[in-house]
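Excluded from the complex is one protein chain; the other protein chains are retained at their positions.
Up next is chain A:
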Amino acid sequence: MAQPLVKKDDDRDDEVDYSPFLGIEKGAVLQEARVFNDPQLDTRRCSQVITKLLYLLNQGETLTKVEATEVFFAVTKLFQSKDIGLRRMVYLMIKELSPSADEVIIVTSSLMKDMNSRTDMYRANAIRVLCRITDGTLLTQIERYLKQAIVDKSPVVASAALVSGIHLLQTNPEIVKRWSNEVQEAVQSRAALVQFHALALLHQIRQNDRLAVNKLVTSLTKGSIRSPLAQCLLIRYTSQVIRESGVNPQTGDRPFYDYLEGCLRHKAEMVIYEAAKAITELSNVTARELTPAITVLQLFLSSSKPVLRFAAVRTLNKVAMTHPMAVTNCNIDMESLISDQNRSIATLAITTLLKTGNESSVDRLMKQITNFMSDIADEFKIVVVEAIRSLCLKFPLKYRSLMNFLSNILREEGGFEYKKAIVDSIVILIRDIPDAKESGLLHLCEFIEDCEFTYLSTQILHFLGNEGPKTSDPSKYIRYIYNRVILENATVRASAVSTLAKFGALVDPLKPRIFVLLRRCLFDNDDEVRDRATLYLNTLGDGSVTETDKAVKEFLFGSLDIPLTNLETSLKNYLRDPAEEPFDLYSVPKEVKSQSFAEKKAPSKKPTGLSAQPAAPTSAPDAYERLLSSIPEFASFGKLFKSSAPVELTEAETEYAVNVVKHIFDRHVVFQYNCTNTIPEQCLENVTVIVDASEAEEFAEVGTKPLKSLPYDTPAQTFVAFEKPEGVPAVGKFSNVLRFTVKEVDPSTGEAEDDGVEDEYQLEDFEVVAADYILKLGVSNFKNAWENMDPASERVDEYGLGPRESLAEAVNAVIILLGMHPCEGTEVVPSNSRSHTCLLSGVYIGNVKVLVRLSFGIDGTKEVAMKLAVRSEDESVSEAIHEIVASG
């Protein structure tokens, strides 16, 4: 377009001469608003002033409370005018001002008059305005009119009333629910949009009544829905019903699937797409069910409309994550999308292809991507890099071309996030594909020669220190590392020193040269660099080439098996309140706070009304430890090993709500009973729990801590402590009775009477199980951790788990039984797979690390067999794990 030149002039002229709002100023407009008060109204002028006010508000200007009130009162005067246009601007202005309750009264009568007007536009808009600004009391007054309006023969009026109903349902549900007869009638309306609005409102009124929703869907799916929008809505309701009802176990058929499939032949694209999307999102969807949906999406891929192409490729991309095979038919269409003008579409196409591609197509694909990478933004590139990483893990034989690709893009321009994604990918490939190690490390070395990001340089240096010495020719990395000491900033220099030391520790032939280099670092101008050099020179034996000590190796390479966030909190606590004795690393809790992880993994789909789950209680090991150590009776028990999640001992909504948290110590167990009194007329005193441990032979009660007083609705705790054999995972069953003194409370004064009555309340039993003695503790690289464990500690055995519902259910049951941390996402079982390997890690009581490798298989009769391999730092613990499984 040859516009730019002309446009420049245009802009200048336009904005200086013609913009009707040039130089507009709030004060002046408010002055102008006085024309609203003229006895002889100039409707044109008034309209213009309102437009100016709306313009100002739209630009982000705000009115003070006083100004808003003034404008509001002035605007109400305009109801005198009969001009339709002006009236509509008045409606708009009132909605925009959102007047307060006492102001609303002023316009109510005018609006109610309009609601009964003969002009459809008045009725419809007056309803919308009134419902927007009204409160509950006023609503009951106008309810009659609204019910009428819902079944009004003018679609505009009916829609206005229905949509207002949808909004009002949030604030005044009990009133809106009374309209369901009228709404039901409106669902049968011949006007397309009225039907849509009525359906939306009807469903919302009934959404908590599963049966009613089911009936609604059943009757409407038989046909009688007119507008595409209403059809989309019905599809969404239908898939909700499908989600809740599940597959018919006899025939394997899914209710309403035929309806969804029928919608794929609808004439509106909106409906076709909605149905296709709904089918792909069915839980445990089968290949047969998917096929028709994939076929229509495939047609969309070659549409001339970008929106359709985007929608289709985005949906297929999601399908490719779970059913890559189903999408392969679309690969040719998808490849042509790589050159799509819209880069979002192109990126989605590429990542989908990377997910579905087979080994033979990798090279061709990489070629196409290379051309494509140069003209997309960083955020898209990151997506591509991640897709390539998973592709490479899928086809390790292709590492050469994929690694080359990564190293090429690493050399090109890019921001931090992008480079980080590449570096992370290379690191993962090096770890998982042994053949790729040497070339990958060299790529990284080249990268740090010219890397502007300190964070990445230090990460790479650290990694190099761990992996480099184990390669066939470690000496070739030294040059790259020492260059860092000469050329970089202090942070990078310090980590380069550490890396050099690691080479020195592991590769004896290199030692003399490393010492020379480290000694040079003693003259560095940065403290940290000099300190590190000194430290390493001393630990490595200062000049004498000797076999490196095991302790030194442990110091250099040992991983910190403490979650860093926990270490941080512990250090902060220590600094806030410094003690005489030095900080003890072992006092840091090792429990992983998996909360944020769980949140991230939660499906992004917002839970719909019925299926919404209450949020899981937050685990708070720190809080527990603080609480327990504040109780003198328990202070001598030592370090808290693990606290379980709360176990409910009462039904929901009983008089007293009690749950128990099991705290495990080395030689003791403390039960913390969290009690809540839900009766306002009572106050409980001297609350204790009488525990019968006759079915838990190894436990002996050593003390209780009663609760003095338990007023209404204030949770408090009572404790019971048991002794058990040291380091032994003793199990048993405990039955509990809550014993207390009840005192009547006068609810008006809140004072308790003097006399109380002793009473008891039966609680449910709970057990201490083996999993209570295992801490969840993740390892970052299971394979490495596994290989570092002594193979002699390994115990392998096979178990039959009997018939199970599915493989996933069996895997889950074992994870819960062992109470260990699933690593590397192996707790997720792909649907329809016949076998699965699950990796678990944890810490057994006595601070013994345990790793478990579970291999599951399922046969046609749903019999599940499991091979259990355990490695741990202590053979007896490996055996103990087997015992847990054998007895579970």
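Methods note: a contact is a pair of C-beta atoms (placed from the backbone, for glycine too) under 8 Å apart; a residue touches a chain by one contact, two chains touch by 3 or more; residues count from 1.
Please note the rule applied: contacts and distances are computed from a predicted model.
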Taking the list "Autophagy protein 5", "Coatomer subunit zeta", "WD repeat containing, antisense to TP73" or "AP-3 complex subunit beta", the UniProt entry for the undisplayed chain gives the protein name "Coatomer subunit zeta"
Only one of A:Arg123, A:His197 or A:His882 touches the unshown chain, namely A:His197
Of A:Met121, A:Ile338, A:Ala490 or A:Ile690, the one touching the omitted chain in the full complex: A:Met121
Contact residue for the chain not shown (choose from A:Thr64, A:Thr137 or A:Gln341): A:Gln341
So which of A:Arg123, A:Arg254, A:Lys277 or A:Lys724 would be touching the chain we can't see? A:Lys277
Considering the whole complex, which of A:Pro306, A:Pro680 or A:Pro830 touches the chain not shown? A:Pro306
Mind listing the chain A residues that contact the chain we can't see here? 7, 11, 14, 18-21, 40, 42-44, 47, 50-51, 54-55, 58-60, 62, 82-86, 88-89, 92, 95, 121, 128, 156, 159-160, 163-164, 166-167, 193, 196-197, 200, 203-204, 207, 229, 232-233, 236-237, 240, 269-270, 273-274, 277, 304-308, 310-311, 314, 341-342, 344, 604-609
